[in-house]
Every structure is written in C-alpha cells, then in structure tokens.
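Heads up: the structure comes next, in structure tokens.
Note that one protein chain of the assembly has been removed; the remaining protein chains are unaltered in position.
A and B label the chains in the order they appear, each numbered from 1.
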Amino acid sequence: MGEASLGFLNANQAAAEGAITAGLKFFAGYPITPASDLFEYLAKKLPKYGGVVVQSEDEIAAINAIIGASWAGAKAMTATSGPGFSLMAESIGFAAMTETPIVIIQNMRAGPSTGVATATGQGEVMQSRWVSHGHYGIVVLTPFSSQEAYDLTIKAFNIAERLRVPVVVLMDYVLVHTRERVVLKKPPEVEVLERKKPTKPPGEYRPYEPDPEDLVPPMANYGEGYAVLVESMAHDERGYYAPVDDVYERLVKRLVDKIEVNRHMVVESATYHTDDAEVLFVAFGSVARSVMSVVKEARMEGKKYGLFRPISLWPMDEKGLRKAAENAEQVIVVEMNYGQLVREVERIVRDKPVHLVPLLKLDLPTPEEIVEAARRWL
Amino acid sequence: MPARRFIVTVVADRCKECGICIALCPKNVLEKGNKLNWKGFHYTVPARPEQCIGCRLCEYNCPDFAIFVVEAEAAKGETVWARQA
Partner (left out) sequence: MAVIRNIHPLDRFLRPERLPHMWCPGCGIGIALSAFLRAVNELEEEGRIDSRKIVFVTGIGCTARASGYVRFDAAHTPHGRAIPYAMGVKLANPDLIPVVFSGDGDIVGIGGNHFIHAARRNMDMLVIMVNNMIYALTGGQVAPTTPEKIYTTTTPWGNPERPFNAVTLAWIAGANYVARWSVTHPELLKNSIKKALLMEGFRFIEVLSICPEVYGRHIGFRSPVELYTHLRKVVKIRGKIRPLETEYDWERGITLGEFVVRDEPGFVRRLMEVVKGGKA
C-alpha cells in the first residue's frame, strides 16, 4: 500500500489509470476519436478491478447509464469528444439537477460539427461550462500532461463524489497522443474521497437536503432502503416537483453556490515566471506547453514573459490570475479557437489590456508560430 | 354456504368522478354521490354494500386508488378522507 509505480502513458491511458485509482466501477461509452483508446484501455482493465465497461448505442445512452450507475452506488464515468459531448448536453443538466456524481472525459478535437476528427482544438471552453440548458453548477478541469491527466481524473472523482456534481476533464487530441512518464500514486499517497452517506434514517432522510456548511446533501444509493427519488424537474428537498418561486430559486442557487462554497477543493492553477512578468500569457491544455517554451526562450533572452495556466477552467483561479497579472503590461490569451477563454480573462483582469491570439490550426502550434501571431504586442 | 360480506370503502378526496367503477360494478353497489370533495368532484358512494360480491372490479379499475373492498363479518359502505385538517 502507498507505493507508486511508473508508467509511460498518453493522457487517455493516464486518465483511465487515474479513474481506476479513484475507484471507478462503471464506464459506458460510444466510440469516437480521440476518446476510443481510453474506452478500450478500460474495457480490458476495469473488469480485473471488479468494474463494468459497456458500449452503449450512442452517447445519450452512455451519459444516462452512468447517471443511473452512480445512483446504484458506483463511481461512474464516460469519455467522448465534441460530437458526443453535444449529444450528452441534455443529460449533463440532468446530472447537475439531480446532483449526481459523474465524471466525463472530453477530448477536444477540431470543430464545429464533425470538423477534423484527427486534429486538435479548444472549441469547447464555453460549451463545457454551459453545455446544458438552464443555470447550474459544473466543474471543468484541464490537464496539460499525462501526469495531470492522471492526477486530475482522481481529483475529478473526488469533487464529483464530495460535491455531488458532474465534473468534466477537458483534454485534447495532442495530449492523448503524447506518451510520457507518469507517477502512478496509490492511496494514501493520493487522497481518494467518497460521497457523504445519510446520517438520518430512511423515514427522515431527504435526498436534496444540504448540510449547511458545504451545501451538499448526503447521498443514499439505490437498494439501501431510502426510496430516493431522482427528479429531473424542479424539486424540493424530498425530490418532489415544486413549481414554486422560493423553492426553485433556492435550488438553482444552491446548485451553483455549492461549488463556490467549496472553491478550495476545486480551484487550481499553475504559474511560470509570473512574479515579475511584464507580458503575461494565459493558455491551458496542450497549447500551454508551447507557450511555456515561448516563455522559457524569452527568459533566456532576458525578456520578462510569464505564463498563467488555469488548471480548473470552471471555476477559474481568479485571484491567482489577477496576482499573476499584477506587473503585466500586456495579457495575451493563446487559444485554439476564435476567442473564448479571452472573455473570461477580460472579465477577471479588468485593468490591463487583454489580447487574443486565436490559433485555428490543426496541429499544435509551435513556439515560433505563437510568437509570430503575438508579435504586435511583444 | 353463507353469503360472503364485504366492506366497500371510497377514499372521497381521491375520487375524480370518472364513473368507471360505477359502470363496471356487476351488482349496482356504487353510485355517483351528490356531495363534492375538495377538488370539486362528486365522489362515488357505496350505496348498496350488501349486494357486493367482492369481485373487486371497482378496486382494480379505479385509476385513483380511491376505492377498495375487504371481506368482513357484516357488509358496510364507507366513505373516508385521506387528508385530515
């Protein structure tokens, strides 16, 4: 116990290993590039850990199956890419509304629509937050290496289980095709959390009655005698449909606020030479790797560049970003879309010029390409 | 063999006056009442319980869990309310 081992894994394999470490017991998926590898990896491996892997008829079935599995007591996950994620939209809201712990690995490829299945992209910054209709809370984490794919998948399960929320791990085509060294930690080296269980007997337990400190209701599983009602309609604490102003308002606010209240569990970012940075780059995922090279080379030439990398994309480390931007004269957001993350950065860093470097390329941009695209602000 | 006797109970506040039980009862036990429940329906009344043969067609065909029949020593028609102030 407690030992670690080394793996040489791509982000798909690393995320699968992270899920197994976190205690994954049910996976449903539908094949799609670039998420099928993860699915196939788990199909071989998870049964050895007593888990079930099943291929559903489409992504809508996959997401609903993992929601059902979660209520039946399993830690549950699916993996997909843009087209499949879009199909899951309605039921991601269902998971949020019913406060069901689930993890979704979303490997971004170039969109829109079928786009380019074998090319990378970052078109789902906004979609990952607002994929479903209505207002609700959701957590999105974005690894930039295989190691982080491993670590953040474990973290994703911890957040999902503890806060009863859907958590998206937003990876990309480049990450899942890059094999690198991963330290596979096991508990107690790594923390694995479980959902809170009811403390009240079946007659008194209410599946949507939050604990006052963390706003998260304990969760009874199916088969434990609680007669829990998983209700997709607006509901009171018992799960009874309640089209009533104050009940509705309290519910929706809590779905959002419980993530705010537990921000410390979620929010994470990384900085690189930001202390004295005059030019602050902001980038996430595989693109941040290229931007890191830009900063490194610039530093060697004595230029004061820095990088802020959100690890939790939703919610973002706003304080950390503001601090990183303190000395910056320019903030440059590099992303592989036509301007999404930049809107958040503009909102957070109000007093600095924020520039967008949109890179609509099919391969990971090289550091030279990034410098070239950002030239006029450097 | 002595004739079997039944208590026919109508849950007045669940009845929606659909009339299915009345139409199906082979022994004319039930009839539409002239009083209204809190939802504004004339709830069914078990007017002639002594004629009941316990076939339970009324119970099995009621969409509202509003009528049921139990065997008893003496025949009886009952009107009860689930919701009590």
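In this text, a residue touches a chain if its C-beta (ideal position, glycine included) is under 8 Å from a C-beta of that chain, and two chains touch if they have at least 3 such contacts.
No experiment lies behind these values; they were computed from the predicted model shown.
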Which chains here would be touched by the one that got left out? A, B
Per the whole complex, from A:Trp71, A:Phe85 or A:Tyr136 the residue touching the absent chain is A:Trp71
Mind listing the chain A residues that contact the chain we can't see here? 25-26, 28, 43-44, 47, 52, 54, 56-58, 60-62, 64-74, 76, 90-91, 94, 98, 221-223, 225-233, 240-241
I need the residue numbers on chain B that touch the omitted chain, in ascending order. 9, 11, 13-14, 16-20, 23, 39, 41, 60-66, 68, 80, 82-85
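In this text, only the chains that are shown with their structure count from here on.
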Cα centroid separation between chain A and chain B, in whole Å? 57
